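A quick write-up on the structure given underneath.
As you look at this complex, bear in mind that one protein chain is not there, while each of the others sits in place.
Entry: chain A
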Amino acid sequence: MVAHLVRLKLTLLGNTLRRSVWHTIGLVVATLYGLSLVFLGVGAAVVGGRADPVLTGQFVTLVGSVVVLGWWVVPLFAYGLDATLDPLRFTTYAIPRRQLVAGLAAAALVSVPALVTSLAALGVSFAWASDPVALVAALAGAVLGVGLCVVGARATTALCAPLLESRRYREVLMVVAVIPLLAIGPFFAWLSSRTAARGEVTVGPDELVPSALAPAARVLAWTPFGAPWSIPAAVHDGAWGLAGARVAVAAGTLALLAVIWDRALARALVSPRGGAAAGTARGLGWFDRLPATPMGAVAARCATYWLRDPRYATSLAVVPLLPVVLVVVGVSSGSGAGLLVLVVPVVAFVLGFAVSNDVGYDNTAFALHVATGVPGRADRWGRMLPVLALGVPLVAALSVTSAGVAGRWDLLPALLGGGVGVLGATLGTSSVASARLVYPVPRPGESPFRKPQGATVATLVAQMAAVAVIVALLLPTVGAGVAAAVTGAGAWWWATGVVGVATGGAAVVIGARWGARVYERRLPELLSQVKNFA
């Protein structure tokens, strides 16, 4: 059974590669990237191990802990990341569960992340090359560690699967998941400021690291995340009791995870999918409030989606978090609240760019627009209006707030105008880009964090082209802003604002008109493109 499932996984992988060149390129790039990480990591570990195996061991424990934790947690947010062998697909076959679990675990090793983790885990063991006994312990620990990663990932997803099955919980979770991701930056800024503060004098990074490393590694060694990586250190010290305890922690956790996975699988195999409560919304919502024209209808539909579709809602969720993040980073890094003025352009950009692949987000539902022959003007303006209606007041409010908090009222005209400029330039570009450069995105109902396979290169090219245009459009505004900062003349700040508003307004109007022309010319082609993603 184990061999069967591994072979099945390889066949499935082979078939996806045969289907699309982009998949192949994506896989090759991912593998090369992963292998380069392995190479760097192993190289650093071996070199470091020759100099100071204990310190290197502590470092490996720290990084290893993060990796294990990542394996456990990330699949929850990127639900279905690797569902090629969804256990539910085996429901109808009479496979003994124990064999199924073993087979799925082995098959789970056949993926780029698992391969990279395994190679890296085994490779960094050679940090202990100077001590053969510790080396053996390290290799054994690495096997345990990889097991914890792979089985742990399956166990946590299987455990949370009933929760994730329900559409509503899943969507809430997806939006909430943005928060910890955004918090990572400020957390590290805070951490480094704390450590720096404790060191009183400014310490170089090479001295700072060991001082924080040893206690962290000591604590982590007792957790399931760090235990497998800290076994060789105990062996190296000759502390056999300690080594045994760490093996027990790691192996015990692994066994526990296997049991959890097995139980969850047993439950999943007998309880079919579905049965979640259906979502409802009374009345017609935005359709009643906006004009009864095609343009009004598109705007109403987009406004509804901004609130109801997690793929858009995550863009909105970023908006209130961003000022918090910037203030924390600004204060902790010592640059003060001045960083807050960045909120305005960044929020404007996030909002405007969220519609840069709107047809891709529609997916094949876009067929309705094709069949009804919505005029390009109505489609383009309809998609932009909700963003403008939300974005312009938001830019204004954030400009006033951030100017006030930063105590720089002289910046207000530039912030207001610049914000409108960024919003308009981004929206106008998005309006053309979404009719011209469609690329695969998570399908409706999928996690917004799930990157469609093989889309990476196409996505990158499309987004870079759009960003390049936006930057070019904003050059005059930025130029005026730089002049203002250099000369310090208030008139330049006003000029920045005026140029920004003019750029934004012109970009929206021209973008809508040009976008409408491209849209009308490529209507069926757009549909064919999104159909190929599905």
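In this section, contacts are C-beta pairs under 8 Å (C-beta built on N, C-alpha and C of every residue); 3 or more make two chains touch, one makes a residue touch a chain; residues count from 1.
Just so we're on the same page, contacts and distances are computed from a predicted model.
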*Can you tell which of "ATP phosphoribosyltransferase regulatory subunit", "Gluconate 2-dehydrogenase subunit 3 family protein", "GMC family oxidoreductase" or "ABC transporter ATP-binding protein" UniProt lists for the chain that's not drawn?*
"ABC transporter ATP-binding protein"
*Of A:49, A:145, A:232 or A:296, which sits in contact with the chain we cannot see?*
A:296
*Options A:367, A:390, A:405 or A:465, residue touching the unrepresented chain*: A:367
*Given the full complex, what residues of chain A touch the hidden partner chain?*
167, 276, 278-285, 287, 292-294, 296-298, 300-301, 304-305, 308-309, 362-365, 367-375, 444-445, 523-525, 527-528, 531, 534
